[in-house]
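The chains shown are only part of the set, and none of them has been moved.
Order of writing sets the labels: A, B and C. Residues in every chain begin at 1.
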Amino acid sequence: MSTLHLVRQSAFSRNDFEQCISVLAEQDSLVLMDDGCYNLKHPLMASLLKKDNNKVSIKVISTHAQARAVEVMAGISQITMADVVELTFNHNKVITWQ
Amino acid sequence: MTSIMQSETQPQLTDASTALGVAIINSKAPFSSNAGKDALDVALLFGSFEQKVSLFFQGDGVYQLIANQDGSLLAIKDYLKTFSAFEFYDIEDVYVCQQSLIERQLSKTFHIDNVQVLTNKAFAVALSKHKHVLRF
Amino acid sequence: MNTLAVVVTTPPYSHLTITALTYVEAALVAGIDVVGVFFYQDGAMHANKDISIASDEYQSIAHWQQLHQQYKLPLHVCITAAEKRGVVMGSIDNEIVNEAFTVSGLGELVELATKASRLVQF
């Protein structure tokens, strides 16, 4: 029962991302979109990458990051909205954190 | 709620039919935003259509469950009282995130019965058993 | 069969709504059966015919209407949410001023959730 998590808010101003992380399971995927892109630079992301490196898949919508001048580090896949649609059906359900 | 219902809540979690239901995550405090009321309206509607619905309280959403609140002091119509309708609509699974309670220095005294306080892991597992998830 | 229902909670003048639109359009282009979009909370403001967004800004409402026309995408507006926000409608039997949007109750959300294999909220 995998879950696709859509993260839309900055973890620097709200705690939704923290709540999302607290329920992440191994087969889950995380897509950063909208202000969620800023989370690439958040300490929570650093610890998530360290801890769950090979388990939770972390992706970012490339135009959303680029528009915000957020640099995407290696290891984070850059995707399009069409990919998000595909991920929607590759996982059992979707939770939006906004 | 009756003690019979209480004893029924635990087995439901592992029931296969639960995977067809809707989980609603409440993440906002009760009085400053309409989110809690909007979530409740959705929950009761699903209940009235005899759809399985479970309520999750996480982050500031846990404030919705705390005992001894009184919205009337703020001239607000207290929608929290409607939580007592859960029984009527067969909404039996109410889960609250333990970590959120601890962070906010809240005791486990709630204004409704049969609230299940769960660790992050158990909260995630309970959530994963639902077909759809909405979050308010 | 991949079926999708979408809940939109952001108002037409929010840029977050552009993300929802882009997602729904991508799903339609991919041939997904989108059983309907349910506009709830501030999303209900989409059905307000009197909204006037500066012409050089993104026209969310027009884009939803276009998806409605091109793909017969059902657009449901929660009536309770709409009334709270002063959305002008005709009568309850679909004489809604903005004809792409159907006036619905929360029961419609239940129906969409039952029909769809995935429910996604924006």
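Heads up, the rule we're going with is that a contact is a pair of C-beta atoms (placed from the backbone, for glycine too) under 8 Å apart; a residue touches a chain by one contact, two chains touch by 3 or more.
Bear in mind the structure is a predicted one, so any value in this text is a computation, not a measurement.
Counting every protein chain in the structure file, not just the single copies shown, gives the formula A x2, B x2, C x2.
Just so it is clear, only the chains that are shown with their structure count from here on.
Ranking B-C and A-C by contacting C-beta pairs places A-C first. Subunit A and subunit C have Cα centroids separated by 25 Å. Each chain gets a centre from the mean of its Cα atoms; for subunit B and subunit C, those two points are 27 Å apart. Each of the following residues of subunit A touches two or more other chains: 93-94, 96, 98. Among all residues of subunit B, those that touch two or more other chains are 132-133, 135.
Looking at the complex, you find that subunit B touches subunit C at residues 22, 34-35, 38, 41-42, 45-46, 49, 51, 132-135. Within the complex formed with subunit A, the residues of subunit C that make contact are 2, 4, 15-16, 19, 22-23, 26-27, 29-30, 32, 117-122. Interface residues of subunit A facing subunit C in the complex, by the touch rule stated above, are 6, 8, 33-34, 64, 80-82, 84-86, 88-89, 93-94, 96, 98.
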